[in-house]
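For this view, one protein chain was removed and the others were kept in their places.
Moving on, here comes subunit A:
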Amino acid sequence: MTSIAIPSGMPQYDDAPRFDVARVRADFPILGREVNGHPLVYLDSANTSHKPRQVLDVLDEHYARHNANVSRSVHTLGTEATEAYEGARAKIATFINAPSTDEVVFTKNSTEAINIVAYAFSNASLRPDADPRFRLGPGDEVVISEMEHHSNIVPWQLLCERTGATLRWFPVTDQGRLDESGLEDLVTERTKIVSLVHMSNILGTVNATSRITARVREVGALLLLDCSQSVPHLPIDVVDLDADYIVFTGHKMCGPTGIGVLWGRGELLAAMPPVFGGGSMIETVTMAGSTFAAPPARFEAGTPPIAEAVALGAAVDYLTGIGMRAIQWHEKELTAYALDALGSVPDLRIFGPTVPVGRGGTISFALGDVHPHDVGQVLDSLGVQVRVGHHCAKPVCSRFGVPAMTRASFYLYTTTEEIDALVAGLEQVRKVFD
């Protein structure tokens, strides 16, 4: 057997940052449980990730020791809670290399973050004195893609209905890549905002955005990237990405549910009208009218999810401690392994890129004619947890001519043994439904 050596001076295979998966797994209490008499094989992290002890402890500690409302108390507990909440904001800003902490708006999740931007456009469209970049009307266009999660489709459909603007979209190629061939015709002087998924939750595709960004800048539109699936898995730098907004959600990145992030360029957030009205988002209120706080407070009406934000800060610490480059590399190796392994299953069709390049560790597939529900049910009986259905991306299913798909998705705690368990489980599915 011959081995091929990488010439010296080039990056060597062993130079890639790595971590000890067994040690990481020991941080996640849930990974020790059994499902239907089998060890848990969790392959649904694109849906939600598990939480390490370090995050659970912070959540617990917050309620046990520092619980108070934020931004309105002079007492000690209130000060501690506020410091923890704002400290989490600063950690997240650093994590995505935001130029300013004030550019990080806490939301409930990505869906709410996208809706805040869409409703800010809506509100601006009703006010003649609003910043023209956010004003929409007949003749204006919003551009999305066929690859989006429903949360990046429906808010824009509703916005277009309210304003009379037109919704257009990038198609998807047979290989599951964004079809940019019509870029010049699609993104034009009529375009006000382009809102695209950074990494597809169903095809796993990671979209290369630089050509689109250049075109968006050329026509003077704005760019939002839905980074729900990329921020948890790849190093993300908002300055490098050169987007105007990114959104992501805490529960997919080892944090709790109920907390997400809207990042926006400071100057843009400052020019946007508020969306939710209430406490904390005001400057002053009289019975005749109100003026509003600067961002991020302007977009955080009411008592926020304080403990969740603090725990998301702990999740960011945890991920940073392991290293996002190392996590990305781990998942790249897993993806290469899984694509090979799934390729060995007879009658299995992968939707999306079949090479581990420009894609993440989320793989959707069909097993012959067996319906994904049935695939998922048999796998569950073996302890293997995958997602089945349309994955909140029905247009993608339609694009590939299927009502539903089976999806396996990986994270930093996923092992190659778990992928072997999936492949063995698929053999079992074939036996039941042959």
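Things worth noting here:
Rule of thumb we're sticking to: contacts are C-beta pairs under 8 Å (C-beta built on N, C-alpha and C of every residue); 3 or more make two chains touch, one makes a residue touch a chain; residues count from 1.
To be clear about the criterion, contacts and distances are computed from a predicted model.
For the omitted chain of this complex, the UniProt record lists the protein as "SUF system NifU family Fe-S cluster assembly protein", which is one of "SUF system NifU family Fe-S cluster assembly protein", "Glutamyl-tRNA(Gln) amidotransferase subunit A", "PaaI family thioesterase" or "ABC transporter". Within the full complex, the residue among A:33, A:325 or A:373 touching the omitted chain is A:373.
For subunit A, the residues in touch with the chain missing from this view are 36, 371-374, 377-378, 381, 388-390, 394, 397, 403-404, 432-433.
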